[in-house]
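Just one protein chain is left out here, and the rest sit where they should.
Order as written gives the chain letters A and B; numbering starts at 1 within each chain.
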Amino acid sequence: MAEGRFLSLFDYKTEKYIVAKNKRVGLLYRLIQLSILGYIIGWVFIRKKGYQETDEAIQSSIITKLKGVSVTNTSESGLLVWGPEDYVIPPQGEAVLFIVTNFLETPHQRLGHCAESIKVLDGHCRDEEDCEEGKMVVAGHGEMSGRCLRQDVNSTGTCEIFGWCPIERKFKPEGPLLKNAENFTIYIKNFIHFPKFSFSKSNVLETTNDSYLKKCRYDKEVSPYCPIFRLGDITQQAGYKFQDMATFGGSIGIMIRWDCDLDKGYDNCNPQYSFTRLDISHSNKTITTGFNFRHTRYFKNAAGESFRSLFKVYGVQFNIMVHGKAGKFSIIPTAINVGSGLALMGAGAFLCDMVLLYLMKKGDSYRERKFEVSGGQKTTPETNGVEDRSASAEQEKLTT
Amino acid sequence: MAEGRFLSLFDYKTEKYIVAKNKRVGLLYRLIQLSILGYIIGWVFIRKKGYQETDEAIQSSIITKLKGVSVTNTSESGLLVWGPEDYVIPPQGEAVLFIVTNFLETPHQRLGHCAESIKVLDGHCRDEEDCEEGKMVVAGHGEMSGRCLRQDVNSTGTCEIFGWCPIERKFKPEGPLLKNAENFTIYIKNFIHFPKFSFSKSNVLETTNDSYLKKCRYDKEVSPYCPIFRLGDITQQAGYKFQDMATFGGSIGIMIRWDCDLDKGYDNCNPQYSFTRLDISHSNKTITTGFNFRHTRYFKNAAGESFRSLFKVYGVQFNIMVHGKAGKFSIIPTAINVGSGLALMGAGAFLCDMVLLYLMKKGDSYRERKFEVSGGQKTTPETNGVEDRSASAEQEKLTT
Partner (left out) sequence: MAEGRFLSLFDYKTEKYIVAKNKRVGLLYRLIQLSILGYIIGWVFIRKKGYQETDEAIQSSIITKLKGVSVTNTSESGLLVWGPEDYVIPPQGEAVLFIVTNFLETPHQRLGHCAESIKVLDGHCRDEEDCEEGKMVVAGHGEMSGRCLRQDVNSTGTCEIFGWCPIERKFKPEGPLLKNAENFTIYIKNFIHFPKFSFSKSNVLETTNDSYLKKCRYDKEVSPYCPIFRLGDITQQAGYKFQDMATFGGSIGIMIRWDCDLDKGYDNCNPQYSFTRLDISHSNKTITTGFNFRHTRYFKNAAGESFRSLFKVYGVQFNIMVHGKAGKFSIIPTAINVGSGLALMGAGAFLCDMVLLYLMKKGDSYRERKFEVSGGQKTTPETNGVEDRSASAEQEKLTT
């Protein structure tokens, strides 16, 4: 008997099927099978490359470099020449960088006493009592000294503060001062690495020709491996005019997408660039566009006293984001996708069963054939695997 | 015959089932079915929104702006007024920013010879031989000149070095110097974009009222679209006192979570803020809390000689991280989830089979019915557990 057991282990058991010669359900089932097959082959395998193992943990290194100069002439700052070392903040060529396009310098600020800016609402005063000594207003520029500076007794003035004087003047930009910024070029060097497949690539042409990068300009068709872009072209592709953005500033996202099918080889893994404006929302009724901040340069005079230049700079922030995924054939995801597709076919069969048994006219007769109740020992229901009334009930049903 | 073949293509084949009138297994199977159904409907579809296609590749742009001033008075630096242009490092309003709350200035450092700091263990000396000329100690401040500077012949001294002199003095902060920093406010402008669904939103109220942002303060209920926070409130919500963090510094994570159900429309996609301290570990027995670094300001005197101010600054680093996902109904994930749920039901049926066949008393009789060996030769059960007679059995059946 042990032998029998052992042998039966290698007997192949296959489900028994009832053939229902019902063409409508048959057709329905074939349609479901076909559409699932089409979905698996067409969508999962061909479109989504479900036979591939993917690596989305892309490692990326970005180095940026700007080129271009601009000359400005303002009453506060005089003639100034702006090079990349000045207008790129921070200068070290990171993936998030800010390009100054407009600015207001407040030169020669010293620590001392002067009137608070009238833009600071809590700094307005009618008499000395409005200016509590030692008080600091959150949006203010210094510590109140307790005096109220007014033209005459009846007018509204502003509190005197101790701070960096003179206070920055009001400034409504009327256009970018670095008019030339549109023509600056940005060189975006991007190295990527997919650790799972040990695959590395750069977005710069592999050439030994030193002058290649001095003359080329990015073009999707002609020079996809020359990642040098004109700022004006970037904003244009994002859908905005550079001169509009340059006045009050803004934020542009530069997306680099690496979609690599490593089954097709090294040359089929190419970067794709896209540009979007990041600081404009759904509706345009917003007070939040623009980008500016202040920075300072500190100096000391011969006596060792500090003074500083305060710069309020407006400009465009570029935010370079690298996404990517690489795929390579692997047996495991293939198996999983085939398996889940077949499971879906099971769902289709279940649906067809429901239709056959409950919606078709002759559903009852199919049900009887599909569900075998008592195996056949109708005469001795008590003895068989099954109990109670089921067997006789069956008989009743059968004899009807 | 070809016609027969063709017809049979549209015959629907459905599995034949044995009905086992065993209420216990039946109940078990229904329970399993119910719980899988409950799991699919309740968890997968209602909780996890399994019918939605999701986009987790959120694109985000952060701009930050601080407001507030503080006055400090120290023996080294004298009276100083700190505005955002000074205490925010870097000043350009990035997503990772550092707020100075405490500092030590070492003004007027010049290149020259002076004694190494006694904090540098490798700089201690008993005689000239301990100070090798030209040697550079890793944690030191300059190049050893070869001399050992001691009070008298018997004491321990430190080596003379060539470096920026005087060396920074020892400094044990006793409290934050920028006492006011708690009341500074941070304005966090965040624009997000879900590329898959072309959906953009900002965390700032869409209004044309210019003064809205001048007066409002974030409140979850009243003004969820006014992203202006008091620094003291942020640390408090993270579970720490600002004054404690301000003395030695620390690191705070500001998480902005966008969990958007785009089936429900634009207004149901709202930012949620949460705050955690990032530099405190599981246990508190650690030497690693705090955050400080040094930076310099360089000057030149009338003779063109360089000197500098060295600032050791302590403060709070804010790390703004944006997470998010958007979901929208799609047929594909729905099909996958239904399919895998049905596959789980198959697993349930398999489990019930095992129970029925191997754990139930009458399992053997079920087994006989379930596994039809040779089409009905019930009279010879002993022979049919086995093998190659199947072919003849087959024949018999066919001849009936």
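Just so it is clear, a contact is a pair of C-beta atoms (placed from the backbone, for glycine too) under 8 Å apart; a residue touches a chain by one contact, two chains touch by 3 or more.
Predicted, not measured: the structure shown is a model, and the values here were computed from it.
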| item | value |
| --- | --- |
| Residue among A:90, A:112, A:134 or A:304 touching the omitted chain | A:90 |
| Candidate in contact with the missing chain, chosen from B:141, B:193 or B:328 | B:141 |
| Missing-partner contacts on chain A, residue numbers | 8-19, 21-22, 57, 59-61, 63, 65, 67-71, 79-81, 83-86, 90-94, 108, 180, 183-185, 189, 191, 193, 199-202, 204, 206-210, 212-214, 266, 297, 299, 301-302, 332, 335-336, 338-340, 342-343, 346, 362, 365-366, 368-369, 371-372, 376, 378, 390, 393, 398 |
| Touch residues of chain B, complete complex, unshown partner | 13, 15-23, 25-30, 39, 43, 89-90, 96, 98, 111, 121, 136-143, 162-164, 251, 253, 255, 276, 278-283, 285-288, 291, 293-296, 298-300, 302, 304, 310, 317, 319, 321, 323, 340, 343-344, 346-347, 349-350, 352-353, 356, 366, 369-373, 375-377, 386-391, 394, 397-398, 400 |
